[in-house]
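Here the complex is missing a single protein chain, while all its other protein chains stay put.
The letters A, B and C name the chains in turn, as written, and every chain counts its residues from 1.
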Amino acid sequence: MADSLLSLMTFFPLLGMLFVLFIPKDNDGLLKGFTLVVTLITFVISLPLAFNDVFATSGGMHYREFAEWINIGGFFQMNYNLGVDGISLWLVMLTTFIMPIAVLSTWKAVEKNTKGFMALLLLLETGMLGAFVSLDLFLFYIFWELMLIPMYFLIGIWGGKNRIYAAVKFFIYTAVGSLLMLVAIIFVYYYAVQSGADINGFGIQEFYKLDLPYNAQYWLFLAFGFSFAIKVPMFPLHTWLPDAHTEAPTAGSVILAAVLLKMGTYGYVRFAMPLFPDALQTFIPLLATLCVIGIIYGSLVAMMQEDVKKLVAYSSVAHLGFVMLGVFAMNMQGMAGGMLQMINHGVSTGALFLIVGFIYERRHTRLITEFGGLAHKMPVFATIFMIVTLSSIGLPGTNGFVGEFLALMGAFESGLRWYAVIATSGVIFAAVYMLWMYQRVMLGTVTNPANENLKDLNAREIVLMLPLLLFVFWIGVYPNTFFRKMNPALEQMLTQMGHKPAIVEVHNPVAAPAAHATEHAPAGHGHN
Amino acid sequence: MISVHHYLLLSAILFSIGTLGVLTRKNAIVIFMCIEVMLNSVNLTFIALSKHVGNMDGQIFVFFVMTVAAAEAAVGLALMIAFFKNKESIEVDDFNMLKW
Amino acid sequence: MYSNLWLIPFFPLVGSIINGLFGKKIKNEKIIGGLATLMMFLSFLVATQNFLRLMGDNVKTHQVVIASWISVGNLQIDWGFLLDPLSAVMIMVVTGVGTLIHLYSIGYMHGEYSFYRFFCYLNLFAFAMLMLVLGGNALVMFIGWEGVGLCSYLLIGYYFEKKSASDAGKKAFVVNRIGDFGFLCGLFTLFWALGSKGVWTINFVEIAENAHLLETGGVVVTAVTLCFFLGATGKSAQIPLYTWLPDAMEGPTPVSALIHAATMVTAGVYMIGRMNVLFAMSPTTMMTVATVGGLTAFFAATIGFAQNDIKRVLAYSTVSQLGYMFLAMGVGAFSAGIFHLMTHAFFKACLFLGSGSVIHGLHHAYHHAHNHHDDPQDMRNMGGLRKKMPITFITFFVSTLAICGVPLFSGFFSKDEILWWAFGSTRGHWFLWAMGAVAAGMTAFYMFRLVFMTFFGEQKTDPKAKDHIPESPLTITIPLMVLGLLAVIGGYIGVPKILGGSNRFEHWLAPVFEHTQHHFEIHAHGSHATEYMMMGISVGIAAFGILLAWTMYVKNPDMPAKFTAKFPALYKAVFNKWYIDELYDFLFVNPCKKIGTFLWRGFDVKVVDGVVNGVAWVVKGVGSGLKYTQSGYLHNYAVAMVIGVVVIVGYYVFG
């Protein structure tokens, strides 16, 4: 089974979807329950990945699956080529982890056409997982576009007032980018073919070794980078995001924030950067500038939002600015920070969207001015909201801090020092907009009579937040669980990009040991 | 001496007349006749060239063209009649229900 | 040997978690408060044990590593603690004062809505503060650093239904974040700077050992320390980031005592002490620190003159006293700074708790009299309370003497040492001394103004309520008495040599600071005569301040009114805190909001999204224009074809 674990994991939701299609459409409970079970099983299937220690020792691809898929001799060849390494591992886990939560969040929120909703969610999961584990560019592209369709319907059918505009915008905007990428993908392939390089279909591992001329890299990076930048989204290509987020149903927003946006950042790390390392160097200043603008701009705009969801959406722009800045630092800290921040953003912003969903379900509005003083009525909710807010702000001890810190530190160490300084000021703004929002929604007295009878979170809602909270603290306190398995892969990738990870021989404990004594607490796990 | 060029020129002129007729005339029947002029100019070309290059292929082609023209005439007139039944007109400017 | 160090922060954390999760179910205030206090007390015991152990130990620096925290490439960060004389003093202060304030809170917070929440936060605060002082590397310290900021936010906004309270909490957090921005930048620069010399570390011990790799007085070290100092100004409420502290008085009084007087706000001072080597390496930064400290000491004192809210006066006095500490650090008087930190913790905590006791009493009285309009914190409603609340009065009075630097009280020793160093240190300047000395006089004035307005003179409380002002219960008065005692005797561990003492405190901290002071030749020089003279002058100034206060508020109570009438503009400016908040609003807050609104409505929607929608609009427009080429007329189609043929054939034949 281990041989085909990735396939099983990827296509299990699809299988589930086929079964969902045969469940009577009136049976809401069964539909939701079944979908929940399917997503949970998918999560269980993916668990061996998280517990496999091989990632901690080897940075290569594991769980490889390979089969010839399309082979038209002399024309082109595509392979069914799957694998997972430390970079995609946690994104895969995040996906399988967030899906049951997203399903659970629909319990009360989705009442019309449940069947369609569930089927689309499962289809979406297959698309996302497939994109993360594909090692063949063509296959990746298939999954990448496959994600678009269910998300389009999720926004368009179950979305808010302006859903049609948002859905169409989301679809076309992201598709424009990816279509250009398609041309670039084809180009890379034929370049490789014509240069006589040893390739294996559209397999990226072979493409990594290509020696593309700078001029070609320039355009190719532009195409790939554009496509991924839309998905991230990086300023100024972000405007689809607030619309999509605002209109999407809660589960859709959660998945969009937690996983879909990561596709863009992942795309950079997995494809755009290692494939075109020379062009990357040219573009880093520009991209880093956009990151920094995104951070500040996203924060300032978020600050003035009147709609909670829009606020969170703009905050995503800022958060992903940190991710990308870390990634562009091209050193261990930056990359690891960026990667971790992807997970963090998934957890925190996912949680924030759930929270917005909770109040939306209760009040059917998301305008900040409609609220105030909710902490009186919903103390549990207030506490959870606070924790998530703090995680989003990046308070030390929560997940957000570790990622942001490392990303910034990495950027600082690299040539992006001044960018990092400006970006760091983003932590101030983050506090401003989040706390201000929290204050206006939760604190003060209840002024709006509509809020008088709000019920606190019920058991289901608490249960669905708890795993997220667990990870908020886990990643904050012991991120090494994640770094351990990420580091080898990142090191390998950096080496391959021609950037030797600057590892100075293990940090030399101390020059003059006489000055003090170092002790290990008995409970300690040792250090280094 | 009338060379092949004269035939070609004549047929080219005929073809152009036919084309211009199609472009300018309003009556469907007349337009159809113009198209026939075009086809026949082509026939003339074929025959002249057949003689010029010295094989029969061109002449055979003409037979087919004539046959096809006849078939087209049948179908075309039938369509025109059907249209006339509905609109009582065969002015081509009246075929403008379908546009944009 | 010191392996139980982790227990010190652990106990409060446990208390916090238990109260946080189950406090609502427990309900019983005694259990909740008792548990929290017990946890603090246990923590105090462990701290004492370690302190004593360290006293008897020859090696004074101990690192204890619990586990690896972040391990990425050349960055290795541990969950590590550092125990040395400096952190030992700090844990004693934090756990000691903390325990007392926890005890006090049981009484003070009696009957409050969500009592458990308060103790949960308070314990959490203690945890964070202990992490801050025990942290063995800059990042663990930063956890505490932001953690205390968070708790401060939570506790200031404890009465979250009050907008002013939640505003104040938010302000505190955000302003602190500005400081944290500095801290982070400093940390990054340091890590990179040392890293580029081959040592990738943020461990304090290693930083101290390898600091010499950096150029003394160089740009890098100056930048690093200035960044850190920015962090310190945020946390410790120094110019320009002090504005949050007075507002923070919205929190319950024990919070003001613990967080905004005794512990958290001194974190900046502690941090400079922790990184003394780096700071000493940059004379520019040292000068900046000293100047900012001196200015703050003076500036905050001016505002203290005209405040009527008892806690606000104390808040400005805290800002001012923190200024002293920075002044000390800036002139290289590290141990004096820490010494003042400690004595200040005693007397200021006592003052706050005392004011809390007064407020508690008045509140009780107003409640009894169903008076809901009078503010129990307004000193104009007080007066003559010394008879009603004798214990409170005595302890408060003693602490006031201490803060004013009246000889033989704790504040005298610490403040005097700072002033002497400001004058005589190799990094000092007479002007710094002058600012400190003047501020000392002003402190004496406004503190006695407070005492006189509150405890002396006739009682101005609502007549219906005034007979119902009780002395506070034991849980409140015991901490008062202990702290009052400490305010008196706390100074004797640091009696300077000139007064016949041996300055044991300085001695104790020597392993931390001595090396730096030696290496960079930082020491106070001057004759004994000068030192005596300085001491005399500062005492004299303080005495003048007290006298002035007595004149204005006891002897001629109508004098202040006349004075304000004479200089209305000045009074108004001082009363309104020199309009600094308004200035900041004008300079930063409002522009940010305006820019944010503009970027959103003006730029994001109109320009960025406008381009996107514009492209779509153009495409669609072109489409609906083009469709008219499809006119429906046969002729047009035929013409198009002919044109096509002509162009294509023409292109070939003639092209």
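Here, a contact is a pair of C-beta atoms (placed from the backbone, for glycine too) under 8 Å apart; a residue touches a chain by one contact, two chains touch by 3 or more.
Definition applied: contacts and distances are computed from a predicted model.
For the chain that is missing from this picture, which UniProt protein name fits: "(2Fe-2S)-binding protein", "Lysine biosynthesis protein LysW", "NADH-quinone oxidoreductase subunit N" or "Multicomponent Na+:H+ antiporter subunit B"?
"NADH-quinone oxidoreductase subunit N"
Taking the whole complex into account, name the chains on display that the unshown chain touches.
The undisplayed chain, in the complete complex, is in contact with A, B, C.
One chain is left out of this view; which of A:43, A:153 or A:207 touches it in the full complex?
A:153
Which one, A:15, A:186 or A:446, makes contact with the chain that was left out?
Going through A:15, A:186 or A:446 one by one, A:186 is the residue touching the chain not shown.
Applying the definition given at the start, please give the residues of chain C touching the unseen chain.
These residues touch the chain not displayed: 616, 619-620, 622-624, 626-627, 629-630, 632, 634, 636-638, 640-641, 643-645, 648-649, 651-653.
List every residue of chain B that touches the chain not included in the displayed model.
8, 15, 18-19, 22, 28, 31-32, 35, 38-39, 41-42, 45-46, 49-50, 52-55, 57-58, 60-61, 64-65, 68, 71-72, 75-76, 78-80, 82-83, 85-87, 92, 95-99
In the complete complex, which positions of chain A touch the hidden chain?
Contacting residues on chain A, toward the hidden partner: 69-76, 113, 138, 141-143, 145-146, 148-149, 152-153, 156-157, 163-164, 167-168, 171-172, 175-176, 179-180, 182-183, 186-187, 189-190.
Methods note: only the chains that are shown with their structure count from here on.
Provide the C-alpha centroid distance between chain A and chain B, rounded to the nearest whole angstrom.
Taking the mean C-alpha position of each chain, the two centres sit 66 Å apart.
Need the CA-centroid distance for the pair chain B / chain C, whole Å please.
Using C-alpha averages as centres, the distance is 97 Å.
Cα centroid separation between chain A and chain C, in whole Å?
Centre-to-centre distance between chain A and chain C: 36 Å.
At least two other chains touched by the same residue of chain B: list those residues.
None at all.
Tell me, which parts of chain B touch chain C in their complex?
Residue list for chain B touching chain C: 19, 22-24, 31, 92-93, 95-100.
Across the complex, what residues on chain C touch chain B?
627-628, 630-635, 638-639, 642
Would you mind writing out the residues of chain C in touch with chain A in their complex?
By the definition above, chain C touches chain A via 1-3, 5-6, 20, 24, 59-76, 78, 80, 84, 114, 139, 142-143, 145-147, 150, 153, 157, 160-163, 166-167, 170, 173-174, 177-178, 180-181, 184-185, 187-189, 191-192, 195, 198-201, 205-206, 209-210, 592-593, 595-597, 599-600, 604, 608-609, 611-612, 616.
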